[in-house]
Structure formats: structure tokens, C-alpha cells
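With one protein chain withheld, the remaining protein chains of the complex are depicted in position.
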Amino acid sequence: MNKNFIQEEILRSSGVNPKKCMKCGKCSATCPAYDEMEYHPHQFVSMVESGDIEPLLSSESLYKCLSCFACIDRCPRGVQPAKLVEAVRLAVIRQQDKNHLTANDIPKLLDDETPQQLIVSAFRKYTK
Amino acid sequence: MRVSYFPGCTLKNKARDLDEYARKSAEVLGITLEEIPDWQCCGGVFTTAKNEVATKLSSVRALKYAAAKEQPLVSVCSACHNVIKQTNHAIKTDADFAKKVNNYMAEETPYAGETQVYHYLEMLRDLVGFDALKEKVVNALSGKKIAAYYGCLLLRPNSVMQMDDPENPQIMENFIKAIGATPVVYAMRNECCGGYISMESPDLASKKSNAVVENAKAAGAEMIITACPLCKYNLIKNGADIPVVYFTQALAEALGVKEDTNE
Partner (left out) sequence: MQRVGVFVCWCGSNIAGTVDVAAVAEALKNEPGVVFSTDYQYMCSQAGQDIIKNAIAEHNLTGIVVCSCSPRMHEATFRKTAAAAGLNPYMVEIANIREQCSWVHKDMLTGTEKAIILGKAAVAKVNLNTPLTPGESPVTKRALVIGGGIAGIQTALDIADAGFPVDIVEKQPTIGGKMAQLDKTFPTLDCAACILTPKMVDVAQNEKIRIFSYSEVEEVGGFVGNFDVKIKKKARFVKEDICTGCGACVEKCPMKKNPNEFNLGMDNRPAIYIPFAQAVPKVATIDPNACNMLKNGKCGLCARICAAGAIDYTQKDEIIEEKYGAIVVATGFNPISMEKFDEFAYNQSKDVITSLEFERLTNAAGPSAGKLIRPSDGKHPHTIVFVQCVGSRCDACAEKGKEYCSKICCMYTAKHAMLTRDKYPDTEVYVFYIDVRTPGKNFDEFYRRAVEEFGVKYIKGMVGKVTPEGDKLKVQASDLLSNKQLHIDADLVVLAAAIEPDKSARPLATMLTASMDTNDFFTEAHPKLRPVESPTAGVFLSGACQGPKDIPETVSQAGAAASKVIGLLAKDKLTGNPCIASSNELMCNGCSSCERVCPYGAITYVDKEFRMPDRTTKIRRVASVNPAVCQGCGACTVACPSGAMDLKGFANSQIIAEVDAICK
């Protein structure tokens, strides 16, 4: 895919304006999944802004965001980094055969207490 | 008072307590939860992308049903409430999204976000009133030190959820006071338990859940209450050594209707 096209698509579908960012890093300071991520919330913002999106598309970081929205609420500039992470993830999993999770993976991940909510949430996040 | 009620998939299954205690308690408080017929799963999480439409239609159907009955829409699961409220907000504030939604629905009357969406806790606070609830308590949980665990979904994003101050919420603490117990305030009450990551990265979920429990215990908690089946699962699975229960269970106990319920 064309680099500019992906950038525009991500900005459009997320509704995020990364130019509002003042590089304070509060999103990454607040992120509960930080240590699991190769690229951190503030990097998503600056990399999407500069168009350096390729590394994000192939990064496992896409599947580590917990969608806890803490970065959205605590960002002093109203940038909403979590929405960018989601838009980049969608740009990947909406492609053919790019589902991150399949039904076949599920049985081995379950235990007796697993709530239905966990399965549907994971599917909604990882699968198209 | 009658309200439209969206239970959600987990409440019909692993989280049956959350549902049944909610209904029994509501009856005591003079509110009938009318279950929306043929409701469909909310999907568990709200996809924030503006161009994601089809997956939000189950929420729209529930909202439309409540609108037609001119009733508020109440849900008790944090996740269902979050998805439905965010969907409703998107319809109200994003004309393009609303248009697409109504095109999909292809029904005579378009939906414009008119339904009032309440979480059960908000129903207690705003429709019943904590003072009125207090009067109905027959079995006050006096002396019990209870930590409210909000997690993420009840409070955030605050611009949409508007339940309470997302950094210093009071609603569950006031609920705990109303049922006669003592709230324990701790900083991690609005931090994530790990959520759906426990599917793929159980270690991360374990780390996050433990931090919550440890912080609650350090503040003196003897019990944790939550509104979210996934939070409860994560906290218990990762070895919480104090009870973690649904807030509706504590409510039913205080109102004296817990024993009638099959556990």
C-alpha cells in the first residue's frame, strides 16, 4: 500500500490530529502495557505524524494495547493516542488473512472460568 | 419505574450472579428491569475507528428499542455499558457515522441518539438516589472495608462516559457507604486489570491484576467489588487473596434478597 494513503486512512478513521501533541510523554507514562510494547504510545503519535508507519504495521505492539483509554483521558493535549493504535491495527487486520487470532486458537486459551466477554473482546480486537 | 435492560452475554453465563442480584435488588428499589427481547452481544469492546459501523449495530438495536419504549437503557456489565454509551455518543456527535448506521438499519424511523444510557450504578445514584437506597437496606454491611474497583470501562473515556471524575471517582464509594460498609480509597482503583490481554499475554494481565489487589490490600481492603466480569476473572485468576465480588452481590446482601438467589 502507498505510504501516504495509509497515513491518511489512519488519520481519517481515528479522527486523531497528531499535530496537537506537545511531546510530553504522559501517554507512555500512563500506559499499563508499556513494557510489552516495542513502540510506545508517544511513538505511535510521532511516527504516524511523520509518516513512518511501516515499522508499526509489522509490530506486535499493535496487539498489546489494552484499550484502557488512560492515555486518552490523561493526555493534556487531547491527542487520543489509543485511537491511533487502534486505527493502525485495523489497517493491518482488515487485510486478507491478517487476522491476529483465529477460532482454532481459542480452545487452548480457555479455562473453566473464562468469561464470554474475554473471548468476544479478544476477537473484536484481533480479528476481522 | 420500568427501564429497558441490556444484560449482555456474560451475564447469561459466567456472570449470572451479576445479573440476578441486579434484578432482585432493582425490584426492591421499585425499578423493573425489562429485558430487551432478542438483544445481541455488544462485542465486548468499542472499536474507536469512525469507519467501523456494522459491529456497533447490536448496540444501536438495543438503543432503538429503548427509544421506542421511551425508557432509559440500563446495563450492569461495565463492558456492555461502555460499548453502548460510546455508540450512542458517536451517533449523537458524528453525523456521518449516524447516517451510515441508519442506512444499515434501513428502518422507517432513523435513530439520533435520543436514549438515556445508564449504568446500573448511575441508576442507583441518579434514578433511585443513594439516600433512598440507604433507607431500603435491611442488612447493613457495617464495618466491612470494601475497595471499589472501577477498572477502565466505567470511567473512560471520560468525555463520553461522564459517570464521575475519572481520576477521583466517588460513585462506588458512595454506593459502599449507602449499603453501610466503609469504602477504601486506593490509587489503582481506576487502573487496568489487563483486560482481554489475558488471552494472549497472561503474564501481563497477572502483573496488572496483582498491582491492583496489592494496592487495595495495602490500603486496608477486606473485599473488592467490581461491575465487570473480566475484571473479576483477572483479579481472581491471578490469585487475589481477598474476596472479589460483583457489586450487585453486596447490594443484594444489604437489601436482604441474596438468599433467594440460586448461586
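Chains: A and B, in written order; residue numbering restarts at 1 for each.
Convention: a residue touches a chain if its C-beta (ideal position, glycine included) is under 8 Å from a C-beta of that chain, and two chains touch if they have at least 3 such contacts.
It should be emphasised that the depicted structure is a prediction, and the values quoted were computed from it without experimental measurement.
K.L.:
Of B:S159, B:T182 or B:S206, which one is in contact with the hidden chain?
P.N.:
B:S159
K.L.:
Among B:E20, B:E52, B:E173 or B:E191, single out the residue that touches the unshown chain.
P.N.:
B:E191
K.L.:
Even though one chain is hidden, which residues of chain A still touch it in the full complex?
P.N.:
Chain A touches the chain not shown through residues 20, 22-31, 34-35, 40, 42-43, 70, 74-79.
K.L.:
Could you list which residues of chain B touch the chain missing from the display?
P.N.:
158-159, 165, 167-168, 185-188, 191, 214-215, 218-219
Everything that follows uses one rule, which is that only the chains that are shown with their structure count from here on.
K.L.:
Could you work out how far the Cα centre of chain A sits from that of chain B, in whole Å?
P.N.:
Centre separation, chain A to chain B: 24 Å.
K.L.:
So in the complex, the part of chain A that touches chain B is made up of which residues?
P.N.:
12-15, 32-33, 35-36, 63-64, 66-70, 72-73, 80, 82-83, 86-87, 90, 101, 109, 111, 113-126
K.L.:
Can you list the residues on chain B that touch chain A in the complex?
P.N.:
Those residues of chain B that touch chain A are 8-10, 13-15, 41, 43-45, 47-52, 55, 77, 79, 151-152, 155-158, 166-167, 191-192, 194-201, 204, 208, 228-230, 232-233, 236-237.
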